[in-house]
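Worksheet: one structure, shown below.
A single protein chain has been omitted from the complex, and every remaining protein chain is retained in its original position.
Then we have chain A:
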Amino acid sequence: MKPAAFDYLRTENVGDVLEGLTQEGGNARVLAGGQSLMAMLNMRLAKPKLLIDIMRIKEFRQIERKADAVVIGAGVRQAELLAWPDLAEALPLVALALPWVGHMQTRSRGTICGSLAHADPSAEMPLTLVALGGEVHLRSARRRRRVAAKDFFAGMMLTARADDELIEGISLPIVRDGRFAFREVARRHGDFAIVACAAMRTPSGVRLAVGGVADVPTARDWPRLEGSALDDALNGFAYDLDARDDVHATARYRRDLVRMIGRDLIREVLQ
C-alpha cells in the first residue's frame, strides 16, 4: 500500500521541529531513519498530517561520550553506532544486541532513537535501554525532561512521550567491569524476537531483562542465585510477564524460552 497524504517538513533547525510538533500535536510524526515509521505509513497504521524529517539536523547526529554515560542523538543511525570504535568497551551490551536489530539493509538507515520511539515490545533497543537503566531525553517548545527507561515504555507501541515532544537523544550508562550477555529467538535472523533476553551482573547480583513477552520490555534484579532457587525465580518471572499466544508462538513456549535463555545468560554473566 501507499501512505495517505501528508505535508513534509525538512529542516536543519530544531526550533522548526518543536514548532511543528506544538502546532500539529498528535497529527505530526517525526521521521528519522524511517525503518519503522515508513512501514506504518505504507500500511496506513499511521496517518499523520505532517511528517517532520530531522535527519538534516547536525546536532542530532552525534555520539557523545561523557564520564559515566554515552549520549546518542536522535539522528544516529544503528549502523553508525555499531561502527563507533568505543562501542564494545563503553557499551558492551549494545555491541551484543545491535547486530540483532533488523538487517544490515535496515540498520544502515534506521536510528537508535527511532526504534525507541516506535516501542515495539519485541525490539532489541527498547530492551537494551531498560536493561541498562538508560534515560530518554525529551524536548518540547515548553520544556526539556529526562524519563527513565522503565517509565518511558507505557505499553505496546506506547511511550511516555507527549504529542508535542521530540526524543532528542538518549543516555546509556557506562558500566565499569560489567559482564553482559544477550540472546534472542526469532523465526529468522532479523525478524522481531519471539523472546529476547539481556543479562548483566550487578553489584548485588544479577539483572535479567526480557523483551517479546510482556507489552513492554521488563527487567528484574536478583541477588546471586543458583540451582533450584534460580529456577524458581526464573519460573516466577516467566509467569509474571503474562505471555500470550499469538501467530508466532504460544505463551507456554515463550515461558520456556524465558526460563532456558534466562538460566543460560545468568550463568554466563556470573561465571
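Note that a contact is a pair of C-beta atoms (placed from the backbone, for glycine too) under 8 Å apart; a residue touches a chain by one contact, two chains touch by 3 or more; residues count from 1.
One rule holds for everything that comes next: contacts and distances are computed from a predicted model.
The complex appears with one chain absent; UniProt names that chain "(2Fe-2S)-binding protein" among the candidates "Sarcosine oxidase subunit gamma", "(2Fe-2S)-binding protein", "3-isopropylmalate dehydratase small subunit" or "Cytochrome C". Considering the full assembly, A:A79 is the residue among A:A79, A:V94 or A:I167 that touches the omitted chain.
Annotation for chain A: contacts to the undisplayed chain at residues 1-13, 16, 31, 34-35, 38-39, 41-43, 49, 51, 53, 55, 77, 79, 102-106, 108-109, 188-190.
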